[in-house]
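In this view, the complex is presented without one of its protein chains, the others remaining in place.
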Amino acid sequence: MADIRFEAVQRAFVQGGKEFLAVGGIDLVVANQEFVAIVGPSGCGKTTCMRLVAGLDQPSSGRVLVNGEEVTEPGPERAVVFQQFALFPWKTVFENIAFGLRAMGLGKTEIDDRVNRFISMMGLSGYEQAYPHQLSGGMQQRVAIARAYVLDPGVLLMDEPFGALDAQTRVVMQEELVRLARKNPKTVLFITHAVEEAVYLADRVVVMSRRPGLIREIIDVKSIREKERWDDHPRIEDVMDLGSFVHLRSHIWRLLREQHLGDDQ
Amino acid sequence: MPSFVRYLYPPVFLLGTLLAWFAVSEWWQWISPTRFPTPTQTAEAFRQILIQGYGNGRLHQHIVQSVLLVSLSFTISAALGIALGIFMGASRKIEALVNPVFLTLRPIPPLAWIPLAIVWLGLENSAKVMVIFVAAFVPSVINTFTGIRSLEVPQREAARMLGIRGRAYYFEVLIPAAMPMIFTGMRLSLQASWTTLVASELVGAMLGLGSILNQAAQDINPPMILVGMIFVALCGWLMTYGLGRLERLAIPWRPL
Partner (left out) sequence: MASQRSNGWSENVRLSLIGITLFIGCWYLAVFFEITPRRFLPAPHEVLFQFARLIQEPFTGFTLGQHLLSSFRRFLNGFLLAIAIGIPLGLLMALSRGVQLLVTPVFESVRFVAPIAWVPFAALWFGTGIGGPTLVIFMGAFPPVLINTYRGAIYVDRKYIEAAKMLGAGPIRLMTQVLFPASLPSIVAGLRISAGLGWQSLVGAELIVASSGVGYMMVKGQASIQTQIVMAGMIAIGLVGLLIDILLRRVERRFNRYQEVH
């Protein structure tokens, strides 16, 4: 049981002697086991939002709460999947996934059990003893996702996790993530700049504005998805062909274009 | 055809060099034997030092003396240097404390410590150990320090997120990340140790490869000088090779 609350959250940075607001003032609630994506132009503070929930950063004012408790430092209950994978090159796939569990003090049999389960779930069977450098980008990110999921976290934070992958791998990973999220639902905060990705994966999409980062609009995707029965189409290209999907995507695109227009002036 | 040739090349080259040496030195005498030894002279000197001995000992005794001394000093010095490097890397406070002393002593070349070592410890082995220590210590510290600091931000944050702390953080995150640079430091330390040892033995020693060079120089014995140099090179190469294999074992994850 874990929900995320942003209460009047601001984050100011000092750069070149001047102070600027990366996150201008956010109020947001992510319900338990809800999948929320944040999209926005670069520099809108969306990654900062995730880092605040992760505990890798502190708000300048306001509060960030997970499960009613204020976030002070990072921990396995708020697992993070990084864009650059952040695997440990000197550990095998198995060791990378097991590392967090060992730090939690679990017993060997339970660790082996959980790790093996996720290895097969993420399609990593046969690669247990491989080192990260021997794997492709997509495989490495699978390991990173497994590493996060195996902790059984209350909250899952994903920072443009497919950003470093090539286009085809990206699509495959999106399909897999949807399958995983439906089977193993968690409270997810997913950061991306790819609108299609957000609409495909999320229950709600939060569109943020340029610096200072504010919430421009929150779009409820889930209701449309259920009404139009997107889940009847297992293949991603079929879903993205649907009129309702295209409509949502275009709507978000228009919102984002406004931001850029304001930029050019 | 090309790869076949590549394997043939080293022995052919060696043979060619040998032939050229014979030709230039012995048959045509383009270089006077007092300047550069002929192959037969060198072979004779080699035989002499191998069987009868030269300068207080036989060849293997010299080699053992030098290699043992270097290995001992290098190991101690590198171990301490790596430890200090780890502490300096992990804690900015320790770094601030130690750095200035380090920076002042660092520009002094290791060989410059030889006269001081002789004043303090005479011509005994302990003086050599001291100088080797100075030579090997610095590269180990610097490279270890750099290695520890080279842990990338995403990995550092991932470790925090996973809740890795204390001993696990040191031994399973910081130090493995620094291993490649630690070995670079060790390689530099080993080279420095070997050079310094030879220099120390050249200055004054009873036994050791450097002492062979010293004695041969005083006796004006070019063939023996060459024999000494060849073995300095050989032992140096062997130790570096050994370290390389150790590195291969210790860092299995490196995409070499």
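Note that the chains are named A and B in the order they appear, and that numbering of residues resets to 1 at the start of each chain.
Throughout what follows, a residue touches a chain if its C-beta (ideal position, glycine included) is under 8 Å from a C-beta of that chain, and two chains touch if they have at least 3 such contacts.
Just so it is clear, the model here is predicted, and its values are computed rather than measured.
Asker: Of the residues listed, B:98, B:168, B:206 or B:251, which one is in contact with the missing chain?
Answerer: Per the contact definition at the top, the residue touching the missing chain is B:98.
Asker: Suppose we count only contacts with the excluded chain; which residues of chain B make the list?
Answerer: Looking at chain B, the ones touching the missing chain are residues 9-10, 13-14, 17, 35, 92-93, 95-101, 104-116, 118-120, 194-195, 198-199, 202-203, 210, 213-214, 216-217, 220, 222, 225, 228-229, 232-234, 236-237, 240.
Assume only the chains that are shown with their structure count from here on.
Asker: Taking each chain's centre as its mean C-alpha position, how far apart are chain A and chain B in Å?
Answerer: Each chain reduced to its C-alpha mean, chain A and chain B end up 50 Å apart.
Asker: Residue numbers of chain A touching chain B in their complex, please.
Answerer: Residue list for chain A touching chain B: 54, 56, 73-76, 78-80, 82-91, 99-100, 102-104, 131-134, 147, 151.
Asker: What residues on chain B touch chain A, complex-wise?
Answerer: So the residues of chain B touching chain A come out as 152, 154-155, 157-158, 160-165, 168, 172-173, 176-177, 179, 251-255.
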